[in-house]
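Missing here is one protein chain; the remaining ones are kept as they sit in the complex.
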Amino acid sequence: MDIYILTLLSIPLLAALLVYIVPFSKAKYIPILALITTSIISIKIFNLNNFDSQLNLKFNYSHLITVLDFILLLFFIKKGWENKDKPILFFNISSLLLLLFLELKIDNSPNFLINIDNISQIMLLFVNIISLFIFIHAIPYMQKHREHFSLKTTSNNNFFCILLLFVAGMNGLIITNHLLHFYFFFEITTLCSYLLIGHDRTQEAVANSLLALRLNSLGGLFFLIGSTGLYFIFPSVDILKIVQKAPVNSLFLLFLAYICLAGMVKSAQLPFQKWLLGAMVAPTPTSALLHSSTMVKAGIYLLLRFSPLFANTFFSTTLALCGGFTFLATALLAIGQDNAKKVLAYSTISNLGLIIACIGINTPASITAALILTFFHAFNKALLFLCIGTIEQKIASRNLEDMRNLYTLMPLTAIITVFGAIAMILPPFGMLLGKWMAIESSAQNILLVLMLALGSAVTVLYWARWAGLFMGYKLREKIKLESQSLLTRIPLLILLLAVFLLPAYSPWLYQEKIYPFILTYSHIWKNNLYLLLGGSFQNSFGSFPLFPLFSLAILGFFIAHYFLLKAKRKPLEIPYFSGLSIDKSSFGYVNPLGQRVIPKTSNYYLLQVIENSKLALWIDRLSLIFILLFLGGGLR
Amino acid sequence: MPKTIIPFGPQHPVLPEPLHFSLTVEDEIVQEAIPGFGYVHRGLEKLCEIKDIHKMIQVVERVCGICSKIHALCYCEGIEQMMGVEVPPRAKYLRTIWSELHRMHSHLLWLGLFADSFGFESLFYHFWRIREKILDINEKTAGNRIIVSVNILGGVKRDLSTEDQKWILAELKEIENKLEEVKDTLFKDYTISKRTKGKGILSAEEALYLGAVGPVLRASGVAQDCRQLQYAAFSELDFEPVIAQEGDSFARMQVRYFELFQSIDLIRQALSKIPEGPISVKVKGYPEGENVFRVEQPRGEVFYYFKANGSKFLDRLRIRTPTFANVPALAKMLTGIELADVPVVILSIDPCISCTER
Amino acid sequence: MEYKFPPFLTTVLTNLLKRKSTRPYPYQKRAPYPEVRGILKNQVEKCIFCGSCSLKCPANCIEINKQEGTWQYKPYLCILCGNCEAACPVKCLTHTTDFPLPCLEKKEILLKGTPPKRKQDKK
Amino acid sequence: MPMFLKLFLFLLSPFAIGVILGIDRKLTAYLQSRIGPPIFQPFYDLFKLLGKESKTSDYWLSFCAYVYLCGAITCAFLFFLQADLLLIFFVQAVGSIFLVLGAFSVSSPFSQIGGQRELFQIIAYEPLLIAVIVGIYLVTGSFEISSIYKLNYPLLAKLPLLFLILTFALTIKLRKSPFDISASHHAHQEIVRGVFTEYSGSYLAIVELAHWFELVFILGLISLFWANSFFMSTILVFLTYFLEIIVDNITSRLTWRFMLKNAWSVGIILALINLIWLYKG
Partner (left out) sequence: MKFIKRLLLTGIKKSPWLLHFDCGSCNGCDIETLAVLTPVYDAERFGVINVGNPKHADIFLVTGTVNRKNQEILNNLYLQIPEPKVILAVGTCALSGGIFAEAPNVIGGVDKIIPVDIYIPGCPPKPEAILEGVLKSVELLEDKVKNGKI
């Protein structure tokens, strides 16, 4: 076990170092090799069943981590100073002082605490595997990206180096059981994200990277405030011990709320969502890795870890409402977006809101929902981001409207994207399984369930529209498969398969990993656990016959596909243009002025409603109210 | 911001006639509306060079089948004026009666189509049921339901017997009752008001500036009605133009609805005052010179220009129709409204493309 | 402006209860009005082939050959205006009250009669 | 209920819907003072469409039409199995989404706009349906349909406002005035026939058939409101449907903006009130 953990952390670090030194043309495959190793290890760890989840490693890096922590904060302070950014300076100096104080308080500096339980196993698995595919995809992407922008100032070595550092940080974050180490890894992700967002060194990129740093520093500060408070009430830095043994009183909940707030900043919940949107200027692999499938999950992970502590409290309910509100509000904001990456970003925030709502509901069913959503969301979002990355490089635009009729241009990628979008909203795929669980388990909370209902409808709107946009094609053009590098295509195909087939595996995932995890807290999460009967999830309120639905879906797909092939035998007809004359040579019609018109349509972005600053203002205000409610919820 | 361009027409289920609008919409709000015409253009004004002045009556009746009688009336009175023919008074009254019947059938038809434009199917059917009564009157008294062909130069072809007159009055009474019945629906129904109020607003100044005519103009508060020019027997009848103030689609509906009652009243007056006597005089010779004549059609003022050279063919016949005059106003009204309101606003001017393009 | 809730409701409900206004056309035919201009018929025996109808027809659908004694009529061009009927000096042209029925092809009608002997012919 | 009976009823359901739609057309005609088509007209239409040539303007259309059908059949089937309501609802969404995707796959602006509007309809009625389902859950304590049949009082007694909301959703689903916005069944519309514009021949038949199966679910949902008596539930369905027809005939079409605004304000408030009653009561 020790050796596994050591490799999980050190292999990416080593690879990072190597990539930094060796010229890129030679170093290309180093990150991939490193990630294949970590993936294999994470699979191995995932397959372990009976092991001692808490390890006390023989080696002790504690002091090293402390030192690095300070260096990190100093680095942030330096950046704040250079950029004359007062908030960054303020947050980080406060953090520095708090950390100093805390490190001095914790005299018996403990060992390197490790906790690998079922959720860590799941997290490790998808973080490593998804990273692997994103890395593979990133190689051709970054090469092109560099050519495209003729970037001189930055190097791809740098880029991969930071990505690898990030993977190491993420792995550390998942396995550590030490509150301050968790903080350190938390800050590592902040660092990586700061560096990667600013990677292109354009003005916008720099500004957005500073925004990310600012907000994440605030998150770090929250974390430290929370942990200092917790430490005073329950003097331990062992997270597991805190969760299991700490006395839950209102002051304790207040500090816990700060920790949760840190998680919410990392997960870009309202009103801290801005940094994630800004982060979309970064090259797409960054967005895919950091800002959708993995890094934002760090916040979720944090909340999940602490969730048993606040079960059945008013605080938990307010957390759920916060999440629900984010789910609804950001889904609404997503309608107004025509930038594909921004839609993805809003959708990420929205889904994270849903997950947080599930954590807030804090029943066995909802925790199951949260885990299922986390797992499938990671795969699905990674797929969609990679698709957009591929498309973006081909058409040199991120605008959704420019992707209309994409099927003509790049049929394979378009279809993969469409299926990715469909998997976000329709049964029997994983996201919907999660949503079903979420709504059923939130039904007791009327306000929340209405927010989820509205939000899920809006989600359907923007995804369906997205999928529809890609499907059309221009009539008289012959469609041929686009040529793209295998390194681009393979990750897409594999992730597509994952998105499609993994849901079928979810009963097993539940049985083997989630169910035992929930059972460990059976004193808190008591009734209405899902049971598996013949491949269907069942509890006392409802049942989701996953296997039958899956088989029906496959059957339906083949039926429809058969008729699709049948239809393809006939030539296409021209659509209805009010009888206007059809230009035979190409697609479209001739208008009365004799001009050829290519029919143009665009989505409704409801700009008067959604983009209007009033709505944004109201959403911000309301979210602040929810946050206050939430902090107050801790006090009650 | 990318836009949607909709080829609205020429064949489109809510447009009764072929007419094209290239609508540029954004979130279903119309940004730009470019009309395209020419799908009904026949060039019938030119037929005056090969069809003599008597045959041209049948041609101008078919400028538009809806108010064909009034076209023929305008044409005949214009020619008669040039030739100095005095039409017998009974013929004048008969012309008035038929032309008012035409106005009623046209307005009823319009009310129906208007209801259809905002998706009120049963109201559409209701109005068309009422309208059938007028068509029956046409058929019984003139021999055809729609294109009645009663006008000739110098008078009319057919007379109304006393029984017919009585029957018409009885039918009118019934129509009046039926119209009263739907008054609440038109003016107090929530959904109708929702769809028509404030849609396609035209102020009085704009209406005058853009040259709008007929109910469109009157709905903006301008009391202008060509029947006050006193052609046919209108000089002897008592009426005031119906007006409304708001200038929106609802106001236009209001004007047309109340004009129905005005027409009923006019027909009653005419029937009570109708003198005995011949219904036509013989017209000899051919006109010479130039003339213009204007009458009020259901859609507004129609304008005929004649140029004659003393032969049996006219040199030039030029018809300016009310819809033609209303199109600039329409183009103005279409911008800034919702796509769903486009049919409502287009229909609110009661477009008649057939006469616009001739 | 006060609204009434559904003002059309009464109309609709009376429609439901009252007799329907539909004329059950092919099953029951309404008697046509006597004045209706339907199909144009020529009692060709009476016709004197004077040509007035042809002259007055705005659609040019009647052609007359005085020598041969033929009266040729294109129903698919005729607009049923009644001008010819009015112009006919011997009243042999009449519109029946039956409307023309749909048909599968456009056919002309050619009637042959005996043209009146011209004065010079008599000599 | 024994399994074979459920299956039998399921197989019968599209015929029932066809007849109901036929009665709908007849009644509509009567309300408009005309005689109207024969009762079996919907079947004639369906058969005719099946026999016609289908013109595809995009191959996806056929794919989407069949997925729509499969989704709708599954949804109806699950309903007869008395499965989880929320699940049935989500399965129902598969069909509607694919209908929209089909509309989107063609470049005709009419079908595209129809698709957009259909999506707005979906976001208008989906939350309302979820609210109804949650209301049912709060009464019965379970999302399974079978639990409703165990009640000994009608749901209507506890969920009157939610029933109202359900009729709102029903109007949208039936494509009846005032909410025949994305495509209307027969009336004329500025976007021709919206989502259906490009479906022709047998594809239109498939879409129509799928629509019937969808109605099985929606009308079934209505019947659940008086589930404890078969007789009363039938009466309830017919009465509701009759009211729908009347409303269809006495209102004009409204716009999607209006629909969305009201569904999200009035609808949600009504739902909230009813749910709070339940919660407190």
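Points to keep in mind about this one:
Labels A, B, C and D are assigned to the chains in the order they are written; within every chain, residues are numbered from 1.
Convention: a residue touches a chain if its C-beta (ideal position, glycine included) is under 8 Å from a C-beta of that chain, and two chains touch if they have at least 3 such contacts.
Just so you know, these numbers come straight off a predicted model, no measurement behind them.
Note that the absent chain touches A, B, C, D when the full complex is taken as a whole.
Summary of contacts with the chain left out: across B:L47, B:V182, B:I279 or B:L317, the touching residue is B:L47. Summary of contacts with the chain left out: across B:S249, B:Q269, B:T321 or B:S354, the touching residue is B:S354. Residues touching the missing chain, restricted to chain B, are 10-14, 16-18, 38-44, 46-47, 50, 58-59, 62-66, 68, 109, 112, 124-125, 128-129, 132, 135, 145-147, 352, 354 (touch as defined at the top).
Even with one chain removed from view, chain A keeps its contact list with that chain: residues 573-574, 576, 579-582. Although one chain is not displayed, chain D still touches it through residues 25, 29, 32-38, 41, 43-55, 186, 188, 192-193, 196-201, 204.
Operating definition for what follows: only the chains that are shown with their structure count from here on.
Taking each chain's centre as the mean of its C-alpha atoms, chain A lies 79 Å from chain C. Chain B and chain C have centres, each the mean of its CA atoms, that are 26 Å apart.
Separating the CA-averaged centres of chain C and chain D is a span of 51 Å. Counting only residues that touch two or more partner chains, chain C has 6-8, 12, 21. Counting partner chains per residue, chain B has residues 4-5, 7-8, 12, 28, 122-123, 126, 129, 189 touching two or more of them. Contacts from chain D toward chain C in the complex involve residues 27, 30-35, 246-247, 249-251. Contact residues of chain D toward chain B in the complex are 28, 31-34, 109-110, 112-113, 177-178, 180-181, 184, 186-192, 249-258. Chain B meets chain C in the complex at residues 51, 54-59, 62, 122-123, 126, 129, 132, 139-144, 147, 149, 157-158, 181-182, 184-185, 188-190, 193.
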